[in-house]
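Provided herewith is a single structure, encoded as structure tokens, for subsequent inquiry.
Of the protein chains in this complex, all but one are displayed in their positions.
Chain IDs A and B follow the sequence of writing; residue 1 opens each chain.
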Amino acid sequence: MTDSTTVVTGHGANGRDGFRHLVHAEWTKFRTVRGWVAGMAVGVALVVALGLMSAAGSHASCGMGDVETACTLTTGPGGEAVSDRFFFVHRRLDGDGSITVRVDSMTGQIRLPDATPGVRNVVAGVVPWAKAGIMVKDGVREGASYAAVMVTARHGVRMQHDFTEDVAGGPGGVSPGSPRWLRLTRSGGTLTGYESDDGRRWIVVGTARPARLPATVEAGMFVASPGDLTVSRGNLGGASVQVRFTEATAVFDQVRLEGRVEGRTGGTWSHDDVGVAYEPGGRTPHHPGRFTESGGTFTITGVGDVAPSTEGMRIESTLSGQAAGLVAVMVVAVLFVTAEHRRGLFRTTLLAAPRRGRAFAAKTVVIGAVAFAAGLTAAALTVPLGARILRANGNAVLPVSTFTELRVVAGVAALTAAVAVLALACGALVRRGAAAVTVVAGLVVVPHILATASVLPLGVARWLLRLTPAAGFAVQQSVPEYAQVLGYYSPQGGYYPLPPLAGLAVLCGYAALAAVLAAVRMSRADA
Amino acid sequence: MRAAIEVIGLRKRYGPTVALDGMSFTVLPGRVTGFVGPNGAGKSTTMRVILGLDTADEGSALVGGRPYRSLRAPLCQVGALLDAAALQPSRTARNHLLWLAHSQGLGARRVDEVIEQVGLGAVARRRAGGFSLGMRQRLGIAAALLGDPPVLMLDEPVNGLDPVGIVWIRGLLRSLAAEGRAVLVSSHLMSEMQDMADHLVVAGRGRVVADTSVADLIAAASDGRVTLRTTARPEAMEVLARAGARVAVQDRDTLTVSGLEAGRIVALLGANDVPFSEVAAHRASLEEAYMELSRDAVEFRATTPGDGTATS
């Protein structure tokens, strides 16, 4: 909308055209200074070179003992990496049906760090996420679709399916004297989990529609026990995380399987140690599970976990050069504005565009766009190429969906743009290059580095990544934190305390605030 | 008399651009030497080489017979004003002079003296960043005078000064020269030099085009020409041509005559009854003399519209 008092700029250009011209002018200004263009190129090159170099230097092989194999990942129905190791006692179920059991007890043992070297230090106990319950699964193949309802050691009853989904039921575990009944009912593609304290009054825990559950499934009892996690301080700062062997043993009885069950009368239960690894030689299973049955009472011992896996490298680990690249972008963005103040060119700019807020807005648009393009180029090259190099070097890289990969790449571009705008605004506010660069580096790069290099305690590190502009780095996290998996979810491991877009929003908030302050200061101060 | 500044065969290039191409001249004490030439003639580069800020590829520059960078207390040998805006804006005028004084082993008293001398006493404790161009120019001159040096070198000192300031600086430089100091003043405006300099070094394209006194330069450029105003132009031309003069028509009633003195022209015209209203010996301005000299040396000359488009 225009009114009769439209300010005529230049040759009668209207407001929008006027702004377009300003942006064009700022773009011309930017691209004609060789140092600035080179600075941006250096930023991109740092990200790509450092990223690919660190990817190229990262080799891995898996295997047991002296036998090396390539590291492979088991993937679940959603394509994500999963851990699928448990002891399964099952029968084939065709079509709809249900399975009901009573879980009477859960015990186990945990291996602790050796007190005397070479002597196993094993204590009795169960880890919080030790699981015992019932499951229907698309066969016994690792990574196959499933739904299960279970009792855990510390997290009550849960209904889980397809590795990533988890619904909480009633609290409390099982102990001798207070057993827990569980039931899983299939009706078409929908499974419903129930729990009961007495086998009569049933409470729905949840329903699930697993992604690919065929008509014929394996239904039965399972036990799993994830490794015990200990975190200790590393040598060069940092934490080292150790996962130690545990196993859980559960006692089931009152097992009732309804529906078209293969070999209904006199049929036997099959058992599989799903996902078990073998010692070199391929005969002896490593930490095997086991089961015994007597008079309808099943005692099952399982090792491992049925859950998403976060063991492996992330695609964003290829962005190790990002901090360096951002510093280069900051320097350029700061120079873009302070060079004008120093050389008195700013007066010329104001003569050409007397409405200062708009002149600054045009500058913001240009530096933001340039930085976005630089960030996009850097990430779009580094992330896919780096991941490819990592995989070629035998590393297990956690697979993510195309959408997530695009979000990471575009997120890095947005992060770079926001940092550039923040730097530009700080440059306009402080007007001294060194101070502006240091302030922005201190706001963005330093908190991130302090938080992720784990020189700081975990709590401080997390708060830094919530409150400072460094929160924006969350946008590059490709693998989420899973509540149902005990892990060391630290910034060092690539887990940010805020969700990706929320983190980016914090950074953008800082950038916007700084830009507004800069525009205000610019329109008030003498040039 | 020992030269205060000797510039001997300086050559310097920046990539493909030749900044100095055998620049040589001397500056003597007791007079103001103007260093003139168009923009890009190499004046500032020469001054920076004299001050040891830039290094010449060839040749040398000596101050009092020594290279500048070997001087113990250089500001007591040479006072220089290069770029008056080259100040840290947050420092006060007095503090700016104070660190310079300390660098020469001088004390605060000398600082206060020169501040009064240049008329900045009232603003000495104000931030130099808030100074007008004229005040900065005075502060720069105070810095140049700080060490009471026998040689002064000022690059474009009247830039940004108001008329009062220009008269002040002219008087100051003349009095400094009268005290026996050597004063070298650069400018790209010849007219400024007319009343200020005794001697001129004219630079063009990195070398000296003329090294002469102001009086000689004007005389050479005037070349004995006489301006004649007359209503009877054809008759006058005929009479004068017969007497052997070269006559050029300037406009409808004005002629420029060369080859004859003014007195002789008056006599000839009187004898032949040719009416005239004015006969004046033409005295070239320094500006004209300079234009004459630097015609070949001007590197960037504005092209007038129509140049070179008349034919083809």
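Following the convention adopted for this analysis, a contact is a pair of C-beta atoms (placed from the backbone, for glycine too) under 8 Å apart; a residue touches a chain by one contact, two chains touch by 3 or more.
Everything below uses one rule, namely that contacts and distances are computed from a predicted model.
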item: Listed names "Acyl carrier protein", "Non-ribosomal peptide synthetase", "ABC transporter permease" or "Methylaspartate mutase", with the criterion being the UniProt name of the chain not displayed; value: "ABC transporter permease"
item: Of B:R31, B:R48, B:R110 or B:R181, the residue in touch with the unshown chain; value: B:R48
item: Candidates A:L450, A:L465 or A:A511 - the one touching the absent chain; value: A:L450
item: Hidden partner chain, touching residue among B:P89, B:G121 or B:G171; value: B:P89
item: Of B:R13, B:H102 or B:R242, the one touching the omitted chain in the full complex; value: B:H102
item: Options A:L335, A:V400, A:L429 or A:L465, residue touching the unrepresented chain; value: A:L335
item: Of B:A3, B:L71 or B:I166, the one touching the omitted chain in the full complex; value: B:L71
item: For chain B, the residues touching the chain missing from this view; value: 48, 51-55, 68-71, 73-75, 80, 82-83, 85-92, 95-96, 98-100, 102-105, 143
item: Where the unshown chain meets chain A, residue by residue; value: 50, 53-54, 57-59, 232-233, 235-236, 320, 323-324, 327-328, 330-331, 334-335, 338, 342, 427, 432-438, 441-442, 445-446, 449-450, 453, 455-457, 459-460, 463
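The rule is short, and it goes like this: only the chains that are shown with their structure count from here on.
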item: For chain A paired with chain B, centre-to-centre distance based on mean C-alpha positions, whole Å; value: 73
